[in-house]
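Read through the structure below, which is laid out as structure tokens, and then see the notes.
Excluded from the complex is one protein chain; the other protein chains are retained at their positions.
By written order: A, B and C. Residues from 1 in each chain.
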Amino acid sequence: MPGISALRFNLRLGLVVLIFVLLLLPPVLNALPAGHPLRISDFVVAVTGKWICYAILALSIDLAWGYAGILSLGHGAFFALGGYAMGMHLMRMIGNRGVYGHPVLPDFMVFLGYKELPWYWLGFEYFPFAMLMALLVPGALAGLVGWLAFRSRITGVYLSIITQAMTYALMLAFFRNDMGFGGNNGFTDFKDLLGVPLNTPSARAGLYLAALGALLITLLISAYTVHSKFGRLLIAIRDAESRVRFLGYDVTAFKLFVFVLSAMMAGLAGALYVPIVGIINPGEFSPGNSIEAVVWVAFGGRGTLIGAILGAFSVNALKTWLTSFAPDLWLLVLGALFIIVTLFLPRGLIGLGWRRRS
Amino acid sequence: MMMAKGIELSYGASLCLRGVDLVAEPGRITCVLGRNGVGKSSLMRAIMGLERVSAGNITWEGRDITRLAPAERARAGIGYVPQGREIFPFLTVRENLETALAAAPRGSGVPDDVFDLFPILKNFLKRRGGDLSGGQQQQLAIARALTARPRLLILDEPTEGIQPNVIKDIARVIALLAKERGMGVILVEQYFDFARELADSISVMVRGEVALAGPTADLPRENVLKLLTV
Amino acid sequence: MADGALLLGEADALTGAPANAAGASPVRINNRVRAALRIALGRLQIVSPDPAERLRAADGILRSRSAQDLPLLDAALARETVPRIRERLVLAQGAARLASDDEALKRAGIESLGASGFEAARTVLLEARAGNAALAEAIDAAVARIDRQLAFRRAGELLFQGLSLGSVLLLAALGLAVTFGVMGVINMAHGEFVMLGAYTTFLVQEALRGTPLAPWALQLAVPAAFLVTALLGAAMERGLIRHLYGRPLETLLMTFGVGMVLQQSVRLIFGAQNREVSSPAWMQGTLMLPGEISVTQNRLWIIVFGIAVLLLVMAAIRFTRFGLDMRAVVQNRRIAATMGIRTGRVDALTFAFGSGIAGMAGVALSQIDNVSPNLGTGYIVDSFMVVVFGGVGSLAGTLIGALTLGVVNKLLEPYAGVVLAKVAVLVGIMLFIQRRPKGLFALKGRAADQ
Partner (left out) sequence: MKKGASLYLDGITVTFDGFRALNNLSLIVEPGELRAVIGPNGAGKTTMMDVITGKTKPDSGTARFGDHDLTRLDETRIANLGIGRKFQKPTMFDALTVFENLELALKAPRGTLAALHWRLSGEARDRIEEVMAETGLMDRAKDRAGILSHGQRQWLEIGMLLMQDPELLLVDEPVAGMTDQETEHTAELLRRIAGKHSVVVVEHDLEFVRALGRKVTVLHEGSVLSEGPIEQVQEDPRVIDVYLGR
């Protein structure tokens, strides 16, 4: 029945186009003069920009979990590492405008009595280097953890627990002052990026469009990946890993590839997120963050790229709306969401619309 | 009395039992014969409740048990010795026996006569089930089923891969249970000669159906063998 | 009144006779006088019936380092029984001997100080080294001797702290070993069950406040916490987890959601601030073990409690009908059912059992940690590590795993600090499961593969 699957494909494509058109609206409407009835506030632009970064994170989780069956509870760590890489660049860009006015050292280093910049801060004054690190550091960590885990065939919940321990360990480490990453407070008080002050409308719009562009690119990369034979192998690995081995494929290499790719996408999301929200601190490493991102994917519909994006937007919209008037209720609702999704919505929102025969 | 009527069972889209009837009466040994893979074990699992039948019904002592859970069937007096023995490898012999007390009257222990039937088990009470030899494990599996004091005993290929002297012991016990204790017995076998010595009646299965059934004396040896070896 | 008599309060300081203050001229209190006074007082109070005064006196004599005090000290030492005061007296005696002119006496002082093993003795010895070049060798030997004793004591205390941390981990992980190890269910709400156990302790304490049962609040909280969390666990298994068997990743997410709901509900009901759970007197204070190793009472009791709970769990699994059913179901669910074992009921009970153990762990943690809604989150990752490290499905593995992680953690702390020690342990476990993916005590063979 190729007719139905073609229709389904067109519907999904239509949904993707619709989402991107809608996402173009906030910066455009924000540019309208103040007082215009259709004008969208700066706040909405910033919040939507944040959600776009979350959508990229969700996409990266979906690639690993929805397709390859690797449920990482540590993707928040890759996101945060990307964010820290960008944060380091932004800190260096403050220059002598800090409270202590030191030309090189960020405020917290002056405060902690650093005499010179630690070696691992070198190079971060260059934007391309920082962006590269935002991809490479998460990728390298994923490569290391993944290689250790996949090689010894650690799968399923074991892998989830390991990745959770990974982000937990990083959180503890980044909370330390002597790590050279600002400890508890992390990085904030950023001034400008690529010479543009961050608090200007053009910077806001630019960051927003950069995030949207990144979402489009990561979506295209993901789509290419999952629709290739590589993607079909991921699904095969997810459903019957050992059978794939008997066909002569090196399962470890495939899993490692997708895990590293996914981690780099998460790092990119984090790097875009930090200038938009203006702060990064060790709280981003908390295991709760990672697992919350997993539930976006589950809620939207894992194993479908559009589902992950939809999930990130809908859960975060719910969160923003609910926390504005009943912040205490949010965690109850989020907890309930976990239960409802796993028990009643195994295919997520997307599954409601498109029921596949089983 | 156990009566299974019109049992159908399917794995996915393929039917592995197609309208099978089987009756077991107290004090009588009913033997189900057939080659490998014709559905004998599936039928036993259906009677025990381990497989959900797609059609047909099973009654036991006048009560419809078609939808009853396996544990409830055990508690209703049906004992089961599965194919391949399936004793609990990490439990001791005594513990293996005691698991079946779940289906026995409250507060009862392992009956002494179990050790009369299988004296060898008495020496191994503290050994792990997995450490026993195949023949000993088979005896343990039967003893375990008897511990619950069942009124119907289902034995699924109890002689498979067992040395001849143990097979003789098992045959002796099966006959004793039916003839002296009045227990109903369903015995699944691949080999006619073993079945013929014991069985009161025989059902021969071929490809998910009963091809031939009747009292043992009425079934000519050649007809049965033809269905078993082809 | 004789000139030079000192008036202290209403009594003559020397004779103790009631004194007449009339005509006495006020003494100008300068530092020299003050020091002289203190020394004089110290010498007097060394025989005081009040231990606190005697301690102060011993300190005073120690500071003066005068050979003249030796007879006084010898006499006091012969009488003294309180360990802390004896310590000061030994130090003071050693210091006084070193201050004498007699070579043999000095050597005796070095000897006694070296044998004492006190850290303060080290200071006294090193101080005396400068002025006694001839005795430098003997002093160095004595210092080395003290260092050895100190190292031993520090190792002992570290070991104890490690065991203490290990028993906390053991308590937190035991329930998990049952639900994860036995049933294969990842319960991410386990930490919240621990937290609920701690809150149950708080509630029991509040409920019994002012009643004759109040001193027994902690003991009564143990069964109460077990019941509360076990019931909750049973409800959770029957209501939610049962529908997700065979889907471990979904179970993980779902139970995490339950944990969030529990934690936030507690926060809404009790508030986010810490609740005060008091420790009974018998859990307070410190205890001296042989070798001068000091241990805190509450930590000691938690070790005892951890071992008791472990033995209880082992006994329940080994000797009860429920334990047998549980083991049978784990090894072969289908066949267990055909033996008449109601597997659904066993599942619910097993989960309740594991949850109840978590509750009991909460009682113990209420004694050493803040009772707050996120009490459990700090233990959950560690508990999983213990179970993974020890080997899923093995209580012995859980015990060894918990104690090993606890001790290793504490041994690393002096070198790496609290946080890095923890990070190092996590990394170590990840490397360890490279070699043994199934943990220390993996079940082997066919039955384990299924």
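One rule holds for everything that comes next: contacts are C-beta pairs under 8 Å (C-beta built on N, C-alpha and C of every residue); 3 or more make two chains touch, one makes a residue touch a chain.
Note that the coordinates shown come from a computational prediction; the quantities given were computed from them, not determined experimentally.
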Which of B:Glu8, B:Glu72 or B:Glu160 contacts the chain that the document leaves out: B:Glu160
Residue among A:Asn30, A:Ser60, A:Thr225 or A:Asn289 touching the omitted chain: A:Thr225
Residue among A:Val99, A:Leu144, A:Leu194 or A:Ala240 that touches the chain left out of view: A:Ala240
Residue of B:Gly49, B:Pro70, B:Pro89 or B:Pro150 touching the missing chain in the full complex: B:Pro89
Positions on subunit B where the hidden chain makes contact: 11-14, 16, 35-37, 83-84, 89, 130-131, 134, 157, 160-161, 164, 167, 191-194, 229-230
Residues belonging to subunit A that touch the chain removed from view: 1-2, 224-225, 228-230, 232-233, 235-236, 238-240, 242-251, 253-254, 257, 357-358
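Criterion: only the chains that are shown with their structure count from here on.
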Chain hops separating subunit B from subunit A, counting only touching neighbours: 2
Centroid distance [mean C-alpha coordinates] between subunit B and subunit A, Å: 58
CA centroid of subunit A to CA centroid of subunit C, Å: 41
Where subunit C touches two or more other chains, by residue: none
Residues on subunit A engaged by subunit C in the complex (per definition of touch): 65, 71, 145, 148-149, 151-154, 156-158, 160-162, 164-166, 168-169, 172-173, 175-176, 287, 291, 294-295, 298, 328, 331-332, 334-339, 341-343, 346
Partner subunit C, residues of subunit B touching it in the complex: 48-50, 69-71, 73-75, 80, 82, 86, 88-91, 95, 98-104, 130, 144, 148
Partner subunit A, residues of subunit C touching it in the complex: 186, 240, 243-244, 247-254, 256-265, 267-268, 381, 384-385, 388, 417, 419-420, 422-423, 426-427, 429-431, 433-434, 437
